[in-house]
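Removed: one protein chain of the complex. Kept in place: all other protein chains.
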Amino acid sequence: MDIVNVGVIGLGRLGMAHTEKLVTIISDVNVKAVCALDIEQLDYAAKTFSVDTYTDYKKMIDQSGIDAVIIVSPTGFHPEMTRYALEAGKHVFCEKPLGLELDEVKEMAESIKEHDDLVFQLGFMRRFDQSYLRAKEIIDNKGIGEVIYIRAYGIDPISGLESFTKFATDNDSGGIFVDMCIHDIDLIRWYTQMEPTEVWSIGNNIAAPQLKEINEFETGVATLKFENNMIATLIGGRHAAHGNQVEMEIMGSNGWIRIAQEPKKDFLTLFTHNGIENNCLQSFAERFEQAFRDELNDFIQNVKNNEPSSISVDDGVRALLIAKACKESAEQNRLIKIN
Amino acid sequence: MDIVNVGVIGLGRLGMAHTEKLVTIISDVNVKAVCALDIEQLDYAAKTFSVDTYTDYKKMIDQSGIDAVIIVSPTGFHPEMTRYALEAGKHVFCEKPLGLELDEVKEMAESIKEHDDLVFQLGFMRRFDQSYLRAKEIIDNKGIGEVIYIRAYGIDPISGLESFTKFATDNDSGGIFVDMCIHDIDLIRWYTQMEPTEVWSIGNNIAAPQLKEINEFETGVATLKFENNMIATLIGGRHAAHGNQVEMEIMGSNGWIRIAQEPKKDFLTLFTHNGIENNCLQSFAERFEQAFRDELNDFIQNVKNNEPSSISVDDGVRALLIAKACKESAEQNRLIKIN
Amino acid sequence: MDIVNVGVIGLGRLGMAHTEKLVTIISDVNVKAVCALDIEQLDYAAKTFSVDTYTDYKKMIDQSGIDAVIIVSPTGFHPEMTRYALEAGKHVFCEKPLGLELDEVKEMAESIKEHDDLVFQLGFMRRFDQSYLRAKEIIDNKGIGEVIYIRAYGIDPISGLESFTKFATDNDSGGIFVDMCIHDIDLIRWYTQMEPTEVWSIGNNIAAPQLKEINEFETGVATLKFENNMIATLIGGRHAAHGNQVEMEIMGSNGWIRIAQEPKKDFLTLFTHNGIENNCLQSFAERFEQAFRDELNDFIQNVKNNEPSSISVDDGVRALLIAKACKESAEQNRLIKIN
Partner (left out) sequence: MDIVNVGVIGLGRLGMAHTEKLVTIISDVNVKAVCALDIEQLDYAAKTFSVDTYTDYKKMIDQSGIDAVIIVSPTGFHPEMTRYALEAGKHVFCEKPLGLELDEVKEMAESIKEHDDLVFQLGFMRRFDQSYLRAKEIIDNKGIGEVIYIRAYGIDPISGLESFTKFATDNDSGGIFVDMCIHDIDLIRWYTQMEPTEVWSIGNNIAAPQLKEINEFETGVATLKFENNMIATLIGGRHAAHGNQVEMEIMGSNGWIRIAQEPKKDFLTLFTHNGIENNCLQSFAERFEQAFRDELNDFIQNVKNNEPSSISVDDGVRALLIAKACKESAEQNRLIKIN
């Protein structure tokens, strides 16, 4: 295959960004079609990217002549869309998380394994970020000894709260652990090759009481115990005044790694009456520009070269199972064992 | 009282540092006597500070003509020494924590309340540190809104592990939560005026298996749930390669505070083939020089002016009770309710 | 014009990078041809980018059917190539500096003004960098008051010295001030709208005595006095152990701006026995990825929309004149007046 023809399902902020990258930066790919329910989004995409538009994803899969599907729809639709696409013989790139319900996701995993001639890739894009990649290398080379403790923050800026509230009123976001912390769950498993055995979680809405009405926690904290008593704390939130704080700290027996302890936006530092000031990144899209690009590129090359993705569907199932255990623990306020 | 005559019990690293500060920097005080079991320590102190020396603390209290006692002995001795001193009519400054057993500590508290004509002050010195003080002011002024989550690190450098192991073999340190995290427990209560209701803790010895033999955890992580679902994570440890990391982060609904996210030792930055490098602080004594000084000064002025300490014995009892619950949770691997 | 057809002259590191960006990222452009003397470079470009190749730039301009030329050849060739292209009716993007000799450059400027129907754009790409752009905005809004002093570093890493030495043996680099500091000269003029009136410069080869043989200074420092006694210090060099340090500090009467005081490579911070470490950027290409992209995009859009570039040829002439005065001062060790 010289050029991979793709169709994108979902044109929200991330779907639009993926489409733009595929059209303008990624090689060996041709975006033939996009699918969305929102007519304005479709019009914008048609005009900007010169692509065919669909409101019915099945039609797009069946009729647009594509080789692969990029699924960026709300999470609840991931399983059925993935299965439909695979059955139609299309390669699939699917945003994280795999889905919202474990049963559905396990069926989805079976379908993926049945179609092992097709590439399936899950959007754990942080694995492609230069800083996280360098951490992986350091850890694998025992550069910080054995891992003792990991702390992970996934906290969105206050400025994004309104649009999230709207989204989560109309859709099931999965909740703070499934929606936000799942990236870190994947990274911890990737870095340590270990599984958590028990979790206790707590959620609160001190900063955003309105989220209680839609069954969301603004802040969620999960404490995970691993096989060898290694420990991890996940902090998910939607209320950082300064910006988008996606931070990870890995404490080893012989050194620590911190990634993004301060999400500085650019190279400018201001010295004023307020002291020393640095602007911060406001969106994950800005923070992970390079990772999103390399991830999409990796998928297109995998399809082109008929190679399996390095991120397996089992990684996705496992991460969801852990995230759901975090959620359950917070809802029921009890220690949960993870099998 | 113009000059407060004091005696110091305990001449380990901290006892010696306190004595030196009292002799050289603190005003309105005269160190008349010191007490220790180690003859070398006593000789050094006698020569350096021109003080009388005792091996029996009761004799020192009864015979040396002092007004106040500074107790820097191993924690297990704090209750009996405090009670003996109070009954002899002496003001007492006592290092944290109050003691190791709750029963003893409660009796100690009763004794302190009976002698409310005497000053009793507990060594929660971080309350005197300029950075922690500024945080208190910001929080009280709602500078970061409502507190959502607090993370606290108390992690000693690897370089101190050998001497700690020796100490903890001969003495009961109280364990990682009672010995290290108790400072942060006090600060969290001070900042938020709230009490935790539940805790789950995990300990491990991945970095220092030898600590298992003396019933110590090298790393301990406690997750605390508070009345209003505010959450705190305490991380205590003894294995930081780079230095002494005593860090606290307070996430509010409208801003965050971080104290000491990087324990830089001085103002020097090195640019070399390794990139950019900063040396780190290696000891809490170095980090908290100013706090230790202001704390001792505060005690001497309290005695001189016959004013009660701002840190009550109940703060000490409550912090110990919480630290013990953390310990129990880690030992029994279960959620513990705190009353 | 829907698609701008371009040819690139020069396929060194920067020429190759420009070509790649034009092929993969920049919209509305088609790279039809490239020109170089090195056959390996031409082969690589032909294979990678599917472009026609030339060894004679005049032939490429005359025969390849392009609308615009991107000149990335050694500086000495800029004037004649620009003039030839303009006379052939082609738009020109030319790397900084305009040229090496003021006479040639003035003739070049005349030619550019005669062909004011064609777009001419000079590669002062830092004007497109997000941090420098934000500084411009702050300065224009009087966010730091009046400018008092500016310090500018343009210092390459040690790792690049060998390849520079080879290049400067075969070509006239223009010297440290013309080659390196010219960016900062342009930025200072852009930020302050002021002209220097006098300069004193000093050069040395303490770190790289071998550069003396090819009449280069490894380090050059120029002190510039401006109309209103505003002052600037330019530091150019080729011997930073840690990486590529392109830094600027602008002191205003009511605040300061620093850009890139530490050229951190990514978001990863390492805590080890060495203290706290950050890796640094090693190349200007890495540092200015975004600026190079936006600059090329700006040129293509200018051509497409038939709009003049915001960077005038006079900016280029003026910057060269100042850089040459810096050079002359260092060579003759005397104060030089600038008209």
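A, B and C label the chains in the order they appear, each numbered from 1.
Convention: a residue touches a chain if its C-beta (ideal position, glycine included) is under 8 Å from a C-beta of that chain, and two chains touch if they have at least 3 such contacts.
All values reported here derive from a predicted model rather than from experimental measurement.
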Chain not shown, its touching partners among those shown: A, B, C
Touch criterion as defined above, residue of B:Gln261, B:Ser283, B:Ser312 or B:Asn333 at the omitted chain: B:Gln261
Contact partner of the left-out chain, one of A:Asn5, A:Asn30, A:Asn279 or A:Gln301: A:Asn279
Contact with the hidden chain (one of C:Leu11, C:Cys94 or C:Val221): C:Val221
Subunit C, residues in touch with the chain not shown (by the definition above): 144-149, 151, 158, 198, 200, 202-208, 218-219, 221, 223, 225, 228-231, 233, 235, 237, 239-242, 251-256, 261, 333-335
Subunit B residues touching the omitted chain (full complex): 24-25, 27, 130-131, 134-135, 138, 144, 254-261, 263, 266-273, 279
Positions on subunit A contacted by the hidden chain, ascending: 240-243, 245, 262, 264-265, 269, 271-280
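In this section, only the chains that are shown with their structure count from here on.
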Copy pair subunit A, subunit C: interface residue numbering same or different (half cut): same
Central chain (distance from its CA mean to the mean of all protein CA atoms): A
Between subunit C and subunit B, distance of the C-alpha-averaged centres to the nearest whole Å: 57
Distance from the mean Cα position of subunit C to that of subunit A, given in whole angstrom: 39
Touching two or more other chains - residue numbers and ranges from subunit C: 269, 271-273, 279
